[in-house]
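Every protein chain but one is kept in place in this view of the complex.
Letters are used for the chains, namely A, B and C, taken in the order the chains are written, and counting of residues starts over at 1 for each.
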Amino acid sequence: MTMKFTAKDLLTYLKNVVEVMEENKDYLCELDRKLGDGDHGVTMSIGWQAINEKLQDELKDEEDCGRICITTGRTFLSAVGSSVGPLYATGFLRGAKVVQNKTEVTGEDVKEFWIAFIEGIKERGQAEVGDKTMVDTLQPALESLKELQSTEDFVEGFAKVVAAAKTGMESTKDLLSKRGRSSRLGERSIGNQDPGATSAYLILETFHQTITANQTV
Amino acid sequence: MTMKFTAKDLLTYLKNVVEVMEENKDYLCELDRKLGDGDHGVTMSIGWQAINEKLQDELKDEEDCGRICITTGRTFLSAVGSSVGPLYATGFLRGAKVVQNKTEVTGEDVKEFWIAFIEGIKERGQAEVGDKTMVDTLQPALESLKELQSTEDFVEGFAKVVAAAKTGMESTKDLLSKRGRSSRLGERSIGNQDPGATSAYLILETFHQTITANQTV
Amino acid sequence: MSEVNHSMKKVINDPERVVDEMLEGLLLAHSDKLKSIRVDNRSLVRIDAPVKDKVGIVTGGGSGHLPLFLGYVGKGMLDGVAVGDIFQSPSSQQMLDVIRAVNTGAGVLALYGNYGGDVMNFDMASDLADMENIRVESVVATDDIASMPKGGEEKRRGVAGMFYMYKLASAKAEQGASLEEVKRIAEKANASVRTMGVALSPCTLPEVGRPTFTIKDNEMEIGMGIHGEPGVKKGKIESADSIAETLVSSILEDMPIEKGNNVSVLINGLGATPLEELYIVYRKVHHMLADRGIEIHNRYIGEFATSLEMVGLSVSILKLDDELKELIDEPFSTPFFSQN
Partner (left out) sequence: MSEVNHSMKKVINDPERVVDEMLEGLLLAHSDKLKSIRVDNRSLVRIDAPVKDKVGIVTGGGSGHLPLFLGYVGKGMLDGVAVGDIFQSPSSQQMLDVIRAVNTGAGVLALYGNYGGDVMNFDMASDLADMENIRVESVVATDDIASMPKGGEEKRRGVAGMFYMYKLASAKAEQGASLEEVKRIAEKANASVRTMGVALSPCTLPEVGRPTFTIKDNEMEIGMGIHGEPGVKKGKIESADSIAETLVSSILEDMPIEKGNNVSVLINGLGATPLEELYIVYRKVHHMLADRGIEIHNRYIGEFATSLEMVGLSVSILKLDDELKELIDEPFSTPFFSQN
């Protein structure tokens, strides 16, 4: 799992997420319109735009990965009022503990970061697999992460994590919603992919893209 | 207007009204079912049965026409909760003033009694002719009473009063209700005779029957 | 016993016994504050009545308007109430019994709404009380400006603004004032308050089982009475702000209030309108009065005079002078309200 990932790379990753969320804003809203109140794209955009401001400002030259993650989590939380606010914020705040005081992290650290990220979200939201939430994306990713061997190439390994996340995300189409706003729809929730499961996939997928690009440079 | 009318005659009259109200109980209820809450017959029966008890008890040997009327009015009032309670009670209480301390009254007194009776009801209820209430019966009776000459035979004269009352009662069929419970029906109130106008007629008509019988004996 | 009409959304037993059972529950709940003086429970007085040397203040009216009427009996408020059937006047006898029970020799003031049955029965009760040498005076509430145009003030109905007449006269009586003085305050209160309301849906009488009239799905009626009496204008449902504007400007046109004057504002829900909406209306009323330089001394927001589960609300504005301002701040406490 040799990989070098610096605070600079982390800032690049976050910038990439900002872009991806902007690109997928309408798509996420459309998914949420079928299941919830149609604001998930707007919510994600608001949260990541707030993070973007920090990236251009106080985080511009930040070298501590921990502090970057804390600011990201806090910023997201105070910008976003809806359910995903505390969920993603908790992910970043828990992840922050793994990488605190580090300017450069290893593949092992990154693995532990994402494990902490996902477990934080699970703990915060108390959703279970099958409830039709972002946990349906994150749980398979978590299991796949835990299987990563210290001997294998991290970028290749993370591709498997993303693939597992994708299968999980797609599985939400056929599920009956049991958590959050969409649970009110009951049977009518079946047939539509969960917006939070989708944004969670995008977050992981963008990480894979970032480290892949990093590697090829 | 020579006529002799004693406290005994008054008691007989009241007993006759008790009977008439009992006989017309269902009829009055039926009229009220079409216009109000269907209880006018029951209400009148309750009131007059209460008076009947007094007639058999404390009023049995009463010689003061005034006291008979006061007890009648008060008894009716406390027995009856609905609109007609204070209306007929006021009639008897106002009439009582005309005949107070008298054991025997003249035709002139009787005329004044009924004038006070009707004016009391008008004052109490504030209804006007055409509102579809007992006032439609009582107002023509009042006008006819006022025209009675001291020279004419009272029993014959009172026949005209009752005839005027009857015309008034029948006129309520074509009226739109403006007072009391039936006013809620608006247009739908047209076509039915007013129950209160009917009971008021019965009260006057029974008086005529009583004095007629008195005369022929 | 009548059958419950099961398409009625009501939690009741026998529709004919709604008032009796309500009163039974009320007396079980509030035996520390109220007592019944008739076996039919239709005449209630505050637990400490008659209150020595005090002018007694009584009211009465039909049921279905809680907390009106009986909710205003208590310390610093009314002494007694006669309770009628749903939307029906109590009987003169029930009123007379209340008058007797609160009379201390200082006289009794009857305060009630301007409705045929209530007026007739209270007049009758006063006549009877008079025959027993109890001094009774009456003031009839006429605050509903929608019920009769200007000029016909004395024919207007009494609605939620009656609360102010109760409150102010009671505070005066509590101070030991004479019957004449208390009556003067009641008259002044009635002359200084105006109410106008809007109904968005009707209510259903338990004995009837269906709405006695209808308001179209997207319509409302400005000025409808609390028993469904027709209002001044039917129309499409408007926004809260525009409703507030209509109500407040009608009131101010009927009773001009100058810049710098003090008022009390009452936002009254008719039954099914959530408190949230009453606050949205208060917001606009507040701004309108503030814009005109009128000072809001205090306000009451909630349900003060309902029509069963009618949807809608009313706004009342009371013009205060120094005398009324002092009286309105006096504390009171009933099973339904208290003000410290």
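Basically, contacts are C-beta pairs under 8 Å (C-beta built on N, C-alpha and C of every residue); 3 or more make two chains touch, one makes a residue touch a chain.
From a predicted model like this one, the values you see are computed outputs, not experimental measurements.
What shown chains does the left-out chain touch?
Checking the complete complex, the chain left out touches A, C.
Quick one: which of A:N24, A:N52 or A:T90 touches the chain that's been left out?
Only one of A:N24, A:N52 or A:T90 touches the chain omitted from view, namely A:T90.
Pick out which of A:L11, A:I51 or A:V80 touches the chain that's been left out of the picture.
Going through A:L11, A:I51 or A:V80 one by one, A:V80 is the residue touching the chain not shown.
Would you write out the residues of subunit A that touch the absent chain, in ascending order?
Looking at subunit A, the ones touching the missing chain are residues 37, 74, 77-78, 80-83, 85-87, 89-90, 93, 124-126, 179-180, 184.
Over the whole complex, note the residues of subunit C touching the chain we left out.
4, 6-13, 18-19, 21-26, 28-29, 63-64, 66-67, 198, 200-201, 217-218, 236-237, 239-241, 243, 271-283, 286, 299, 301-303, 306, 308-309, 311-313, 333, 336, 338-340
By definition in this document, only the chains that are shown with their structure count from here on.
Round to the nearest whole Å and give the separation of the Cα centres of subunit A and subunit C.
Distance between chain centres, rounded to whole Å: 59 Å.
What is the distance, in whole Å, between the centres of subunit B and subunit C, each centre taken as the mean of its C-alpha atoms?
Averaging C-alpha atoms per chain gives centres 35 Å apart.
Hey, how far is the Cα centre of subunit A from the one of subunit B, in Å?
Measuring from centre to centre gives 89 Å for this pair.
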